[in-house]
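Every protein chain of the complex appears in place save one, which is left out.
Here is chain A:
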Amino acid sequence: MGTLNSTLKFYMPVLTIVPTIKSACLPRLVQLSHLHTSPNSQAPVPALPEKGGKTRHGIIPEEIFQLLYPKTGVTGPYMLGAGLLTYILSKEIYIINHETFAAACMGTVIIYGVRKFGPDVAAFADKLNEEKVQKAQEVKDLAMTSLAQAVLDEKKEQWRAEGRQMLFDAKRNNVAMLLETNRRERVHMVTNEVKKRLDYQIALQTLHRRMEQEHMVNWVEKNVVTSITPQQEKTSIAKCITDLKVLAKVQQAKATVAI
């Protein structure tokens, strides 16, 4: 028969109690269970041993044979067993009764069953164990890969965080540009307003001058027109007529010369 771990489920509740009591009372004993007894242990859990303690014929531990080998050789324990058996039977410390026959029959059947079906059951149990271990291994591998991926992602995020400086520079540039634009707009506005006010003053002054000029001209004209007396008018008209006659004579003279 192979591993009976899966069938010894009744051990599991006890095993869960054992570590708690053990960590409270016992000092750390190295050859005991494979569970960590103190909360500070960092070493990995050692693997299970491959094979258990050896037993001869399934029920007698090998240590008895090793113990008696130096003194009695190989057949020692067997002789011990035979002698003990004889003693027990003859002194009737073991009483032969109807149950002896039942025990013999059961023993035969059990031994036959174990011999015949042992290896197959062992292989089956080993396969079950393999599957369990494989599942646990898959979980572990998955966890490892996901954690490694998480580490890579974290590094990438750190690299990205360094790039934030460039982002801040760009933003600072933007803000500076906005401020500059605003300043220039206001400067323009100021210039325009000042220019408008100055233009107004200039227009006002030219208006003043023009009005004064026109007014003066009108006043002079009016005065001159009113100062021209009728006498002056007659003499000027007569002079104009005589001038015109002279001019006509000159013109005629020019015309006859030309022909």
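Just so we're on the same page, contacts are C-beta pairs under 8 Å (C-beta built on N, C-alpha and C of every residue); 3 or more make two chains touch, one makes a residue touch a chain; residues count from 1.
The rule is short, and it goes like this: contacts and distances are computed from a predicted model.
Visitor: Not counting the visible chains, the remaining one has a UniProt entry; which protein name from "ATP synthase membrane subunit f", "Receptor activity-modifying protein 1", "Trafficking protein particle complex subunit 5" or "Two-component response regulator" does it give?
Guide: "ATP synthase membrane subunit f"
Visitor: Tell me which of A:48, A:166 or A:204 is the one touching the absent chain.
Guide: From the options A:48, A:166 or A:204, the contact with the absent chain belongs to A:48.
Visitor: Touching the left-out chain: which of A:114, A:136, A:150 or A:246?
Guide: Reading the full complex, the residue touching the unseen chain is A:114.
Visitor: Considering the complete complex, identify which of A:90, A:229 or A:256 is in touch with the unshown chain.
Guide: Residue touching the absent chain, from the options given: A:90.
Visitor: Residue-wise, where is chain A in contact with the chain that is not depicted?
Guide: Residues 1-5, 8, 11, 14, 18, 21-22, 25-27, 29, 31-34, 48-55, 58-59, 61, 90-92, 94-97, 114, 118, 122, 126, 129 of chain A touch the chain absent from view.
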